[in-house]
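Every protein chain except one is present and positioned as in the full complex.
Our next item is subunit A:
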Amino acid sequence: MIAASLVLGVSFGYLSLLFAIAAFGDRRAALGRSVIDNAWIYALSLAVYCTAWTYFGSVGRAAASGVWFLPIYLGPMLAMLLAWIVVRKMIRIAHTYRITSIADFIASRYGKSPLLAALVTLITVVGIVPYIALQLKAISAGYHVLTGGPQAPGLPAIAWWQDGTLLVALALAAFTIIFGTRHLDSAERHEGMVAAIAFESIVKLVAFLSVGAFVTWGLFDGMADIWSRGQAFPELRALLRLGGESGVASFGYAQWFALTLLSMLSVLLLPRQFQMMVVECVDEQHLRRAAWVFPAYLLLINVFVLPIAIGGQIIFGPGRMDAETFVLSLPLAHGAPALALFAYVGGLSAATGMLIVETIAVSTMVCNDLVMPSLLRLSGFGARAGGDLTQQLLNIRRGAILAVLMLGYLYFHVAGEAYALVSIGLISFAAVAQFAPALLVGMYWRGGTRAGALGGLLGGFAMWAYTLMLPSVAKSGWIPVGFVGHGPFGIELLAPERLFGLNGLDNLTHSLFWSLLANVGLYVGLSLWRAPSAREASQALLFVDVFERGRASGQASPVFWRGRARLEDLTTLACRLLGANRAGQLFEEHAREIGVAEVRNLVADARLVDRVERQLAGTVGSASARVMVASVVQEEPLAIDDVIEILDEASQLRGYARALEDKSRALELATAELRAANEQLQSLDHLKDDFMSSVTHELRTPLTSIRALSELMLDAPDMEVDQREEFLRIVVSESERLSRLVNQVLDMAKIESGHAEWHNTDVNMAKLVENAVRAASELFRERGAAVELSLPDQVPLIRSDPDRLTQVMLNLLSNAAKFVPAKAGRVGVVLRTDGDGLVVEVHDNGPGVPLGEQATVFEKFRQGGDAQNRPPGTGLGLPICRQIIDHFGGRMWLESEPGGGACFAFRLPLQPAEFKKRREESL
């Protein structure tokens, strides 16, 4: 027992916390830092699926029938597997066309039919109000369990002003009004409300898990203990088996399937789910995470359902205590009142979350699709009348919220203990499942028509009412129960739970079968019977092809409207329903997008009319928006041919746009190529600059010595002969260096520019190498070096320029001669075949090339060794050699370890690439 004042205090404390969170969310949104633009928050807000019916009812269901509570959660898990395909499309459609409710969605799909919108709204209200009552009952029951102790069943009679449930309902109405009707356009999200709902999802999960842990480990020794002790009770043994007493054979596959299907549909179609999943969705990408977080949430909240259900029955004795209150009564009976209170807050959060979102969703529908159309018919409220309506609209919506909640309260009060309320969760599910064909099929099948949707909904709803709703009303004792058993007027065939003699199904599966059969049958049949009108066809296109055509501002998306409109009329209409500010923004944005400087210069063309209508749809629903826009403009009736024509225009425009894109892409490509070419030229220019600078340096150096020494000799006729001789010797050698340099620079330039002459013949490399070594033998003798030549017996001929190859050989040989140690030099020359090529190696026993210089020896003007000990050279020999070898498709490289001598080698292919190519061409 907990004092009533404490329970009430905690309840209202919790509600105040919700207010604070919602206020925080709204303030952050106003600052532009959305708290709900977050995949976690989005996923948590989807858990509004778990209501008090889950929180208390799952345990009750599990206590009565074992694992049958599970399909209600398996369905959503399966549905989330399809989220990326189905829900993303729903989100895209809703955001593109500013659809704010499920009634609006269906009505908009079938030509913005007000009739369809009204029908969907009516079905929703009939189906959902009892569900709302159920939540209030759960709060009330929980309150009585806590305050009256677990033994007190039922409601004691109290005056209404003392009724905490009413107070909670009123507080929730206040919450919903404050955070649900801040602004009119539901496309601008209810940030604070969503944040509060996400918070509630955490509270109820933690609370339920706490109770579960308390029961499993506090009252028992873990789950295994519960199972084993449950075996002692024959009633409980059955719960742990899938098929009940008689085993798996009697397992109700049909019922299991029906329940799973039902919950799969309801997770998409319940007004609160549609509100959270579609309308409040900030970013489609959040779906990716929600697709696994939401099922994981459902899994978590179900982990302890069976342990609590069975544990409670073991403790209290099977059937001795209402299992739906186990969550509260177990902690309460075992000295944990604080936990019981927390569990109650969890239940409160489950109930209030559902109440808030459901009320917003239902009140939007009631306002837009029931109240607005009636008001529009009244004179003085019509679209052409003046005055700002936004405040009135908000008031209507606030009134609707209060009405929906009070209706739920009334229902709870009148039918609180009736059978109708206990099973209402599933009955509600079955009611909203009737939306499935019109909504889901309509998203993928263009052929669905308004007549089909109306027929399907009416037929399905009628079947639902007859086979499910009426019997449950009868069982509550409000109408004679006899017709349930024997059919009306004693006609057995029409018995509502065994319609046309269909036996062997439980009443829910039975009802679902008949209602969906009638629904789908009528929907498809009527759709095929009559072709859709132009407006239906155009809306069908916009829905089914939303990813291709739906871009709200894309110039190429088709606008199915023809007629004449005046800018003033549109402006007046927009001002009345959006307020002057938002209307002004709307026109300015449009002007900016199409590139018109002044709003007053806008032309009221189809695109502008469409834009205004979309904006209005966010405020009053698309059906009402359609009626209002139609009343201020002169429309030409749209025929199917017009629709096709408009589509053609749009696709032509799209074609142009694509061609333009292609062109600009091609241009970009060309620009990039040009830029790359320019960069290459610049770097070539830079290279040439470097080369010239190096050449200049190399030419000036010998010139410097020549000039200086000559001048000195000229100035000093009395110079000693020895000195003069030394100077002259230097002058001569520097002159030689100069002419060698000039020759090589010219050679290099010729090869590089491609002007070198090549005299190709068949060359015997063995002979060529031998001759080159003989020519260089004088050099080696001077240095006292020994040469070892290794030639194969047979060498294939190669096509090449023998003079150039000799030049290469001589260069390598003279390099080797320069670097070998005096008197002890050894030079090896090897020729060998290597696959389809010939390799020549020249190695010496000189100092080798330092690691740091190996990479650059083939670059121009990079002479090896230090200047003093370096033999004369120009720094162009090796670069020229490499150019020559490259020319013949070969490769030249250096292998050297410092101190271990150097080995310069090159490889020539037997068939140079250009010959290969030529041969291929001739084939």
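Assume a contact is a pair of C-beta atoms (placed from the backbone, for glycine too) under 8 Å apart; a residue touches a chain by one contact, two chains touch by 3 or more; residues count from 1.
We take it that contacts and distances are computed from a predicted model.
Chain not shown in the complex: UniProt lists it as "Two-component system response regulator", one of "Pyruvate flavodoxin/ferredoxin oxidoreductase domain protein", "Transketolase family protein", "ABC transporter ATP-binding protein" or "Two-component system response regulator". Only one of the listed residues, A:T701, A:N760 or A:Q911, touches the absent chain: A:T701. The chain that is not drawn here is touched, among residues A:E593, A:E711 or A:D886, by A:E711. Contact between subunit A and the absent chain runs through residues 693, 696-698, 700-709, 711-712, 715-716, 723, 726-727, 730, 733-734, 866-868.
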